[in-house]
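With one protein chain withheld, the remaining protein chains of the complex are depicted in position.
Take a look at chain A:
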Amino acid sequence: MLNTDPNLAVPDDFYAALLRAHEGLDADETHALNARLILILANHIGDLATLEEALALARGKVVEGDATTS
């Protein structure tokens, strides 16, 4: 089950770290980093159903039980 409640202790710290990771990269390098990051996080999460929920959410599709997404 995908957790969509706030879950980061200090969201601003994560956001800053994310921007730092991309600093100085051109568009191709940024895309490549994001792709690696997705694979790393997906492996950490491990559960396919959760990942499929996340993919649907990111794609902008309606997630079961979440009528607010269009």
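As a working rule, a residue touches a chain if its C-beta (ideal position, glycine included) is under 8 Å from a C-beta of that chain, and two chains touch if they have at least 3 such contacts; residues count from 1.
Criterion: contacts and distances are computed from a predicted model.
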For this session: Using the UniProt record as the reference, specify the protein name of the hidden chain from among "Response regulator receiver domain-containing protein", "FAD-dependent oxidoreductase", "Photoactive yellow protein" or "Acyl-CoA dehydrogenase".
Result: "FAD-dependent oxidoreductase"
Exercise. Which residues does chain A use to touch the chain missing from this display?
Worked result: 31-32, 35-36, 38-40, 43
